[in-house]
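For reference, the structure is listed below as structure tokens.
Omission of a single protein chain aside, the complex is shown with its protein chains in their original locations.
By written order: A and B. Residues from 1 in each chain.
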Amino acid sequence: MADNDKEKNQSNINASSNGTIPPATADYEVSEENYSFWGAVWRRFRRHKLAIFGLWVLVIVFLFSFVGPVIYTTDPSENIFEEDVANYYLSQINKVIKKDPAIKEYLGQSLTQFEQDLKTADQLKTKAASGDYEALSQLAFSRSDISSLSMQILSQMASYTDSNGNQPYTYFLDMTRYLSPPGLPVGAPGHPLGTDDQGRDLLARVMFGGKVSFTIGVVSALIAVILGSLIGLVAGYVGGVVDTLLMRFVDIMLSIPSMPLLLALAPLIRRWTKTLTEGMGLGVFGAILPMVLVLAIFGWMGLSRLVRGEVLSLREQQFIEAARAIGVPTSRILSRHLFPNVIAPVVVAASLAVAGNIIEEASLSFLGFGIQPPATSWGQILNVAINFINSPEQIVRYWNMIFIPGALLFLTVLSFNFAGDGLRDAVDPRMKL
Amino acid sequence: MDKSNILEIKDLHVTFYTEDGVVRALHGVSYDVPENETLGVVGESGCGKSVTALSVMRLLPRPQARVEQGEIWFRDKDTGEEINLLNLPEEHMRHIRGNKISMIFQEPMTALNPVYTVGDQIEEAVLIHNPKMSQKEARERAIEMLKTVGIPAPEKRVDDFPHQMSGGMRQRVMIAMALSTNPEILIADEPTTALDVTIQAQILELMNKLQEQFGMSIILITHNLGVVAQNADKIAVMYLGRIVEKAPVREIFHDPKHPYTEGLLASVPRLDKGGLKEHLPGISGSLPSPYNPPPGCKFHPRCPYAFDKCRVEEPPQVEISPGHTVCCWLHTKEETRHE
Partner (left out) sequence: MNYLIKRILELIPTFLIATLIAFILFSLVGDPFEGMRQDPRLASQVERLKRIYGYDKDPVTRYFLWLYNFFKGEWGYSIMAKRPVFNVVVERIPVSLAMGVANTVLSTLFGILLGIYSALHLYSTADYAATALVFFGMSMPSFFFGVLGLFFFVISWPLFNVGLMTPGFHPEMANLLEKTIEYGRHLMLPILLLTVLGMGGFVRYARSSMLEVLNMDYIRTARAKGLPENVVVRKHALRNALIPIVTLLALTLPGVLGSAPITETIFSINGLGKLFIDALGANDQMTLMANLVISIVLVIFGNLLADILYTVVDPRVSLE
């Protein structure tokens, strides 16, 4: 790394060739490690405010997606029922009663009936859970009762007229939209982000989706970076026919537009991995794997070009020549001399690649070619939500499915880009990436 | 201003405000450029020699660099006026820059614009300062200048692009461009550093010849003592934003006073004293970080003679013989040394 450090300093001098900014060729009363290559990168990175912001957001999103489910244990695939919605209504009515006790009288018998029915449903549910089939069929009837009773009590609330002739609770009528299919709005007790179109807890799903999006983005970028670096290293170092063939292949791959290719390949790879991993019980990872592979397979080309370029310019430099001259074996030159020098641009490219891959995964999932239910990702949630956008009736109910995962997606990708940009500036501001 | 001088720099302080910290690039630099003479400015890279030159041209990088203090007096020979360049409005400065004071740079390979022919670039310099001149006259002037700097077949080469020329040729073009307006001062910032040794000699010889022909002063900035030994009349030695010693060229070489000058001279191999077999002592240690310069005399961490005072207090500038000044506690009078 010391070689590299000097190299960088040297090029800085040349860049501002008449030495307008005096270069730090050595340090007075400053310990060496502060000025090591990565030490200097970290110092510069820390000053990049957006990058630090990005890093913090990423930490938060990461904790949200990976540690969140440990704390917030609601099952993302469990859906709610009529009685849950009714309980929500009841809590809303009770809130009103607290402020305005007259309402209790006004509702009278129907409120008692409503509470009674909910209690019954609750008992039936416990019984059904222990395998009582009789209770299960009764529960179905009970639910339809609860449903119609909910409608009745909500319209009763809405039509309440106070002494001044006002109707302050008309908004209860709007709540009826959550009855069929059963669902809850943002802010409902126990479901802070409400539920999705199938009555599943959106916060749990968004956490789950975050885990999926994050993992796919990072792992696919990692594989692509390793693949691209290896191919680039080989092409650049071996040169000759190998280089020509590899780079021609890269040219060809890059001449096929990536989106159509990804769209076509995603289902294909999904089928292949499905047959290969059949019965292996991979769980969520089984759903993630095909996306990781698709994005990795089409993500390495740009990187291999970058690494090859770095290698080509580095191999001409004297310290490599010197190593070769004293008989250092090729493998050692590659691992000890070349790789450390190309690692900086590769790290930058990787952090930006994660951002790109998260977008691509989301786009594929949005179009229905990516993550498939029952697994989910932010893009997949939006894929479902887009069906509601043309109906004003439904958009009012399902806006949380559009804006929450969308905003999280944007924020995460933005943060990766901020961090990547900060890293690039810290490593080498003149880098072309 | 002294009548024999064309340029006087007085107590120049320049600071760079960079992302990595504040750098005091120049700290009270003063030197005079006598008419029709060559002043050599010597020092390691980063010592501030180029910053001084760019301050004269008022081309310091903005917004990082700021002139904190100082004056740069220039005598306009045409009007006889004495001007402080630092107070000049940008409009007026443009008439000085490239017209009265020209500058050439270290890297001839990158100093010319790759997309215009060398002729275009010389003509541009001529036309901007001679608005009455026609395109045709400017072209003739360009060819004439190319001929003056020794470019063969100038009528043809005038339409060459810079990439079609060698490094030495490009530096000749740069000189032709700088001199095309008949300047009074030529600032040459490491003009030969990037060139082969044989070409270096040719370029320096050309500059000497042209100095006589055009009658101008030269500020020759270099880190190479050999270059100034042959070409300069006076020498200023710089270290970390300060002038540590100023003297006529013979005195610097025969009787250096500052330990830094001494060290610089000792690190040049000499055939007359022990030849190539001799061990070169050089200067121990390395250049301190400009972000965090040492206290006291800036050279003390590397100075073999340093004593306590050097570590605390900066030495003042002392004239030890006419035209020879030095900043070093070794050469200040006894009473000031032990006060």
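Everything that follows uses one rule, which is that a residue touches a chain if its C-beta (ideal position, glycine included) is under 8 Å from a C-beta of that chain, and two chains touch if they have at least 3 such contacts.
Because the structure is predicted, anything quoted here is derived from the model rather than measured.
**Q** Touch as defined at the start, partner being the missing chain; which of B:Met177, B:Ile283 or B:Cys310 qualifies?
**A** B:Met177
**Q** With respect to the chain omitted from the figure, which of A:Ile60, A:Leu268 or A:Ala322 is a touching residue?
**A** A:Leu268
**Q** Could you list which residues of chain B touch the chain missing from the display?
**A** 57, 59, 94-99, 102-103, 105, 107, 110-116, 124-125, 128-129, 161, 163, 174, 177
**Q** In the full complex, which bits of chain A touch the chain not displayed? Write them out.
**A** Interface residues of chain A facing the absent chain: 15-18, 50, 248, 251-257, 259-261, 263-265, 267-268, 355, 359, 362-363, 366-367, 369, 379, 382, 385-386, 389-390, 392, 395, 402, 406, 409-410, 413-414, 416-418, 421, 430, 432.
Methods note: only the chains that are shown with their structure count from here on.
**Q** Distance between chain A and chain B based on Cα centroids, please, to the nearest Å.
**A** 57
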